[in-house]
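Every protein chain but one is kept in place in this view of the complex.
We just call them A, B and C in the order they show up, numbering each chain from 1.
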Amino acid sequence: MAEPWFETTHKLRYNDCDPAGHVNNAVYSTMAEAGRTDLMLAAGIYRPDTAYAMVIVRLEIDFKAEMTWPGDVLIATAVSRIGTKSIHMRQVIRSNGKDCAHALSILAAIDKETRRAIPLDGDWHARFAPWTLPA
Amino acid sequence: MAEPWFETTHKLRYNDCDPAGHVNNAVYSTMAEAGRTDLMLAAGIYRPDTAYAMVIVRLEIDFKAEMTWPGDVLIATAVSRIGTKSIHMRQVIRSNGKDCAHALSILAAIDKETRRAIPLDGDWHARFAPWTLPA
Amino acid sequence: MAEPWFETTHKLRYNDCDPAGHVNNAVYSTMAEAGRTDLMLAAGIYRPDTAYAMVIVRLEIDFKAEMTWPGDVLIATAVSRIGTKSIHMRQVIRSNGKDCAHALSILAAIDKETRRAIPLDGDWHARFAPWTLPA
Partner (left out) sequence: MAEPWFETTHKLRYNDCDPAGHVNNAVYSTMAEAGRTDLMLAAGIYRPDTAYAMVIVRLEIDFKAEMTWPGDVLIATAVSRIGTKSIHMRQVIRSNGKDCAHALSILAAIDKETRRAIPLDGDWHARFAPWTLPA
């Protein structure tokens, strides 16, 4: 997918699949997380010296198609909104040439000590700018 | 929680936790699935001779609080709606005496051969009746 | 199993199973870890203020029988040897009334700073005494 979508590819493992013979739905959550974390690594959000940690507040997944092993998964992620205390990311999870899921992840940055959400100022907008969808 | 909520308890494992020191968000999906599958076992939905398989169509999770190891997880599940081709289940995931997540799972029954959703007739309503929320 | 075996029970989850329809072999590793960690919780080894962390050095698993969902897993663990820098634990993993695996886990305690194994003095022997097999 074109800019500003951030793309990363992960590889399915045999035990991602369940007795139904397809990738278990919890692995879709893991793939959504893989997309978010890889984007945040690219954005310089994950660093050992930060006073904040990123947490997920809400997750929505629409399951569109089964994923099967063996295969790769392409996760495309883009920031759709940065509020005062939350970041919305849209995600498309693809495998075998088709959309397997659409997801919305809502994140917050919490203070590592107080465990409370911190305000998201202009710095946060700047960090995510390359991967932010037009308003 | 009182009837018609179906309750099941699962036990956290050390590796359910991630480097943030709390239970990883994908395990919330697994706990939601554990609640659904345990309810469906109770309802007699999982049997080897069925022509259908249950699949998840949409998942929404609101993360309310961190879960930490060691500990148990109580998953309460109730059917909130049975449509012509989908079943809605509301779920509450509790640990350490507090609500850690609220979830909505939308399921379909698919024909194992055609992989297409089958209509949900009165039998399905009857099977889920003990765990169905009043309209 | 009788003393000095430490027993703990965990519950299988639907997605512990793989496309072969049985519990995936990596979950046997997780169950072995669940037995070890639950024993170490009982022994007071896991505390936030320790300068050491427990790590696994070697794992041997003999797979005796398939485990299937739904079901519980009973993990029996006993310390078979405490060397100068390693702790050997024997484990029996049971489900559905039969031995599904025998395991040997060799652990070390490492200094959290240096990441090097620390010597295991008499205190360690005392902590594990209730669950140590006779020499």
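The definition used in the following text is that a contact is a pair of C-beta atoms (placed from the backbone, for glycine too) under 8 Å apart; a residue touches a chain by one contact, two chains touch by 3 or more.
It should be emphasised that the depicted structure is a prediction, and the values quoted were computed from it without experimental measurement.
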Option from B:P19, B:P48, B:G97 or B:P134 whose C-beta touches the chain left out: B:P19
Residues belonging to chain A that touch the chain removed from view: 9-11, 13-15, 30, 33-34, 37-38, 41, 70
Interface with the undisplayed chain - residues on chain C: 20, 24-30, 33, 53, 55-63, 66, 115
Residues of chain B in contact with the chain not shown: 14-15, 17-19, 21, 24, 26, 69
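Just so it is clear, only the chains that are shown with their structure count from here on.
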Rotation angle (°) superposing Cα atoms of chain B on chain C, nearest 5: 180
Length of the line joining the C-alpha centres of chain B and chain C, rounded to whole Å: 30
Centroid distance [mean C-alpha coordinates] between chain C and chain A, Å: 34
Contacts with two or more other chains, residues of chain C listed in rising order: 14-15
